[in-house]
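All protein chains of the complex are present and in place, except for one that has been dropped.
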Amino acid sequence: MRRLLHLNIPGALAGFVWLVIVALPVYWMVITSLRKQAGYLTADPIVPGRPTTAQYHRVIAVGFLSYLRNSAVVTFAVVSIVLVFALMASYAIVRGRGWIASGSFRLFLLGLAIPLQAAIIPIFFVVNKLHLYDTLPALIFPTAAFSIPISVLILVNFLRDVPTELFEAMKIDGASEWQMLWRLAAPLSRPALLTVGIFAALQAWNGFLFPLVLTQSSGTRVLPFALYDFQTQFGINVPAVLAAVVLTTLPVFALYLIGRRQLLGGLTAGFSR
Amino acid sequence: MAGIRYSGLTKTFEGGTLAVDQLDLEIEDGELMVVVGPSGSGKTTVLRMTAGLEEISAGEILIGDRVVNDVPPKERNIAMVFQNYALYPHMSVFDNMAFGLKLHGYKKQEVRDRVEQTAQMLGVADLARRKPAQLSGGQRQRVAMGRAIVREPAAFLMDEPLSNLDAKLRVEMRTYIAILHRKLSTTTVYVTHDQTEAMTLGDRVAVMRDGRLEQVDAPATLYAKPANLFVAGFMGSPAMNIVHSRLISEGGSIFAELGPTRLLLPPSFLKGRRQLEQYAGRELILGIRPEDIEDAALAPKANGEASLDVQVTLAEPMGSEVIVHFPVGAAPVAGTPSVAAATDSKDRQELAQLIAEDPTRSTTMVARLNPRTTARTGKPARLTVDVSRLYFFDPTSEVAIC
Amino acid sequence: MAGIRYSGLTKTFEGGTLAVDQLDLEIEDGELMVVVGPSGSGKTTVLRMTAGLEEISAGEILIGDRVVNDVPPKERNIAMVFQNYALYPHMSVFDNMAFGLKLHGYKKQEVRDRVEQTAQMLGVADLARRKPAQLSGGQRQRVAMGRAIVREPAAFLMDEPLSNLDAKLRVEMRTYIAILHRKLSTTTVYVTHDQTEAMTLGDRVAVMRDGRLEQVDAPATLYAKPANLFVAGFMGSPAMNIVHSRLISEGGSIFAELGPTRLLLPPSFLKGRRQLEQYAGRELILGIRPEDIEDAALAPKANGEASLDVQVTLAEPMGSEVIVHFPVGAAPVAGTPSVAAATDSKDRQELAQLIAEDPTRSTTMVARLNPRTTARTGKPARLTVDVSRLYFFDPTSEVAIC
Amino acid sequence: MRAGSKRKGASPLLALPALGLFAIFALVPMIVVVVLSFTYYNGISSPTFAGFANWSRFLHDSTTHHAIWLSLEIMVLSWLFQTPLALLLGVFVSGRQRYRSVLAAAYFVPLLFSAAAIAITWRNLLDPNFGLLANLTHRLHMSWFPTSWLGNPGLALYMMVFIISWQFIPFHMLLYQAGARQIPRSIYEAAEIDGAGRVRQFLHITLPLLRNTIVTSSVLILVGSLTYFDLVFIVTGGGPGFATRILPLDMYINGFERSDMGYASAISVVLVTAALALSLLLIRVTGFGRFRSTHEGA
Partner (left out) sequence: SKKPTLLLWTIQRTENSVETKAAKTYKPASVKVQIFANDPYKQKIKVALGSGKPPDMFMNWGGGGLKQYVDARKVLDLTPFLNADKAWKNRFFNNVLQTAAFKGKYYGIPNVGMQPVLLFYNKAVFRQNNLTPPKTWDELLSVVKALKTAGVTPFILGGQSKWPDLMWEEYLVDRVAGPQAFNAVVAGKKNAWMDKGIIKANTMLQQLVDAGAFGNNFSSTTYDGTVTATLLGTGKGAMELMGNWEYGAVLQNSPDTIKNHDLGWMPFPAIPGGKGNSKNIAGNTSNFYSVAAKSKHPAAAVQFLKKQVMSPAYVKGLIALGNIPPVKGIAKQLSTGANADFTTWCYKLVQSAPNYQHSWDQVLSPDAANTLLTNLDRLLLKQITPQQFSANMNKTK
């Protein structure tokens, strides 16, 4: 809020150092995605050569767009389910009482540590039993289920900081729990919901194991497969993979830039005296 | 609509603070009950229990004929102004006020009309689109007020709803509340620390202290006939002057000692005060309200027996009156926490001296004089005491003597 | 220690609200400046800019001789009581108060001593271990106060520091602040909406309105010689009665019209009021303070020419006085937002009628009568107006006529 | 304003949908895993009962013991590396200056990439022959500078910690950013008036008020690194030697590469139990589980 004079110099410096650490690999990805496969290794890793979009054409030709559609559907569904379910559960945990609330919290904690690899075969059985194999819901439900524990942990942490008095005011205004959940808890935990949403979206967007095991036909293929389309038994077309990476990443990044406003919190400012 | 009844209401917080202690009080249907009491005396806690926001440790609350101890807030149909507002930070001023109405199923148009009227009445109509964070303290308070009064609940609970408003606006708001109450006759519990509000607004005033009810009465009664020293000292601003005194019976007349001065109690005063006579020759506590001391030159009828010659230590011209402080050679009544209490330390010792030269033998008294008085700081002055309006209390039980 | 000077200080919030508008004000070293003004007039904003918490849109703030526009708060060495307390929620009462001292490098023992003293002074010593969430509203406010005064900064900024305290405690606190200020002589800016505080505490009082400074003067001067209608109406509670009037010059005497009644202006009053004479025969605005109207039977000297026979619509016994409301047949002065403003709607129309029968031809006036008055609601009463204390204002510029 | 005034509280029914989904797709499979840990199962043939064979193997398998040790190491290192950085960066970008929000957007980017993409990238950057690092050291004639980062058993684990952190710091930063934004501004203002500079505001206001967020993030980091798999698998595959063969990897290798799902299940059960115990402990010790806000009563 104040002038340049009050710039946090050490903070800014450290901030820029980290920026370099973050940016360098990303920069490398981008410029490499604009190279030809032949000779990309021996090219100068820092200076971009003559850029070519050939790899991008290749990626798109491979069916990228249909993968994109499936991924979008799965991601949208997962995010919706996670946001709604996890918010409801966190609300019940934070605002609820007794052993059920604390018990479910502990149960969710258990979920933080289930190694997917170990559980994948049983999950396959479950999905199969529910006749979901090779459908998009086969990706949506397990992905959502495995995102819920972390989401609950994050939301619980955030929800508890919504001032109790606001809930009280709403009660007095005649709101039911359900209304308080959606009219108060939800809007005031927007930053956390965004964080959780991003998390769930990335699980869905980048998740590989579920799509691999739980689907098979090309109609249910999702984006992460695009990465492997350029990976053969004996080598990888790195520039093409990176082109696919860049292309996959762009939509999510765009969404983040749009949603980031929600992070500009301080959402409870002004509620009291 | 319904009355509210507390019986044996008690609240002990985790950690053991006893905030409300065996409160028995009945607020009639349609009554506006003002609750006053020192900071921390449990006023807010009572309101919160009434609203159903705080669990009841013991006792009962009845709204109408129903014990509501276990009824959730939403079903009690009350509106509340929170002491610290609790505005919805993510909603505009309009939405803050409209929210309760919407929940109660009012039509859109009706919601708009009501909110707009109320907002206008409260002078926040121009701010309708703003979020609470963009409001000043007083504006927030008015929105909090608006959120409550826009509804038509079974009862209003108002926790110092005007504390952050300027005097002028406060008078307006107070009038508005009075009118509203006269019109709607909604049972209302109104917590305030403003003397004027307490005296003008309520049908009755309940005085609380340390979680207990000290007295509940019509405002004028409370002022004229405080049940005990605490209520006497608490109601009225500046507070009643309270000193140790003695009743002296001499030549058929009865005098009250005010330091070296003797105040003759007129027969009209003594009439019907049987108890008082029993104190003849004994120690008691004398109370004189500041407005009952006047500049001798300006008093309607000068009363020789009760005149005091004093040295004014501070004269504060207030415009409509002059507040003068002066010491009298009477022992003060201890017990109420006072500024002097903390002045024992080296660093701020001098402060203590500024307050009372010799705390055990002299008491600073306060008088409200007519603005035309000539009393000035550091000058002597002659004052008269209206001996027909003295107060006496038992020194041990502190109960009023009548 | 140092004085504070504002020159051309302006604040425009994002969204365009002009909160402070070209403020010029000098607070001398060691002065206690009280700032008053209606809710939303920019008082808090001025304090926040002084503290360095709010960016300055235009103008300058000087502390001592230094322009501090770009000096961070921490380097301004000020202590502030926030209107909304802003206590550290994770620290105990003790730590809340000790934090600033610790940061300023006080020794442990000294920190403890100071905090304990101050806490005792404020009556929160018993609460030292509690967290703010476990305090009542008034207790929080006292802690907020304690956090500021425990330090010895170059300046104090206090934003309605006593608004949530009961009258008794407030008097104590006010006295304490006065003593503290007398002792330490720290430059202080004190925002309040309490008339008594404004009148007694400050060396000078600054009156703000819509972000502008209306008048700054010693409290008594402000009350006696308000620069304009706004200040006149704002200072004093109940507020000054303001009606449209006319000056009539007849037979060498000058009268002011108060509805059908004529008030004879005594020569002593007219002496030195050159401007007033020019209004002879013209419309102007008349102001009468409520305390300048008295029950004719109880007035020190009855003044026949200025007596009014009125019908009392409401008599509010306040203990120390009785506030009576009565209509006079004079046109009210519009402009100030009032309760009546919002009463045009069908549903609450009746409210309007309760306030003013015919708002264009009659004005409700308020008087503060001696508590012994016999005036009662609904009864007629004879009152006298102290004609030596009338106020006149120009009807268009609203500036005081003298 | 006051804690403990929840009264009746929200209905636990609200937790049902999440619990249901979680139970069907995570809990039931986990129970199956527990059952499998008592069987011989190669993932292909039907499991046969094995009694405690897998468990006794667990007690004696030195490779697995080494993996446990490595997991602990990577857990502690991850926490030590990520927590301070994420906290500082998160708080830093929670500031309102424009450049900070731009930085925040940039910092966020690594989170977007899948483990595979990050693995490919870092493997290439660290490639001893053609990588960026090798290239730089070569250009700067710093031949003494080690280039075989991932091939050096002494360094590989640290490199993995770094790469994992590179991926996940943005997420924790996001948590801290949201947490820091939630702290009422007025408290900082009060502290500033009290004379607290940036550092002290951070230490005395931000840190204590972010306590619950720190717990949240720490649980995620600690538990997360216990189960972390993808990146390590792709970048080093557990090598060189056993240098990065952390427990989840050991589990995977046993289950899928050696087709011993029974034993892998036993390891998984250990993992889940350890992680649960760890998070419960953290939550108990820090009082997180009481669901009290640190902001109340400002």
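When the chains are written out, they are named A, B, C and D in that same order, and each has its own residue count from 1.
Everything below uses one rule, namely that a contact is a pair of C-beta atoms (placed from the backbone, for glycine too) under 8 Å apart; a residue touches a chain by one contact, two chains touch by 3 or more.
As the structure is a prediction and not an experimental result, all values here were calculated from the model.
Peer 1: Of A:59, A:94, A:120 or A:136, which residue touches the hidden chain?
Peer 2: Once the missing chain is taken into account, the touching residue is A:120.
Peer 1: Which of A:100, A:130 or A:212 sits in contact with the chain that's absent?
Peer 2: Looking across A:100, A:130 or A:212, the contact with the absent chain belongs to A:212.
Peer 1: Could you please point out the chain D residues that touch the chain left off the display?
Peer 2: 42-45, 123, 126-130, 147-153, 236-242, 253, 256-260
Peer 1: What does the interface between chain A and the hidden chain look like in terms of residue numbers?
Peer 2: Output for chain A: 37-42, 120-121, 124-125, 128, 133, 208-209, 212-213, 216-218, 225, 228-229, 231-238.
By our rule, only the chains that are shown with their structure count from here on.
Peer 1: Between chain B and chain D, what's the gap in Å when you average each chain's C-alpha atoms?
Peer 2: Each chain reduced to its C-alpha mean, chain B and chain D end up 58 Å apart.
Peer 1: Give me the residues of chain A that touch two or more other chains.
Peer 2: Where chain A meets two or more other chains at a single residue, that happens at 1, 163, 165, 168, 266-269, 272-273.
Peer 1: Where in chain B do residues touch at least two different other chains?
Peer 2: Answer for chain B, listing residues that touch two or more other chains: 48, 52-53, 72, 82, 84, 86, 134-135, 137, 141, 164.
Peer 1: Can you tell me which positions in chain B touch chain C when the two form their complex?
Peer 2: 13, 15, 17, 36-40, 43-45, 83-84, 113-114, 117-118, 120-121, 123, 125, 130, 134-139, 141-142, 159-160, 163-172, 175-176, 179-180, 182-183, 193-196, 199-200, 219-220, 223-224, 233-239, 289-291, 298, 300, 316-321, 323, 336-339, 341-343, 345, 347-348, 350-351, 354-355, 368, 370-371
Peer 1: Which of the residues in chain D end up touching chain A in this complex?
Peer 2: For chain D paired with chain A, touching residues are 1-3, 5-6, 8-15, 17-19, 21-22, 24-30, 32-33, 36, 43, 85, 88-89, 92-93, 95-97, 99-101, 103-118, 120-122, 124-125, 129-132, 135, 166, 170-171, 174-175, 177-179, 181-182, 184-185, 198, 212-213, 215-216, 219-220, 223-224, 226-227, 229, 248, 251-252, 255-256, 261, 264-265, 267-268, 271-272, 274-276, 279-280, 283, 288-289, 291-296, 298.
Peer 1: Using the touch definition up top, name the residues of chain A that touch chain B in the complex.
Peer 2: It comes out as residues 163, 165-166, 168-176, 179, 183-184, 187-188, 266-273.
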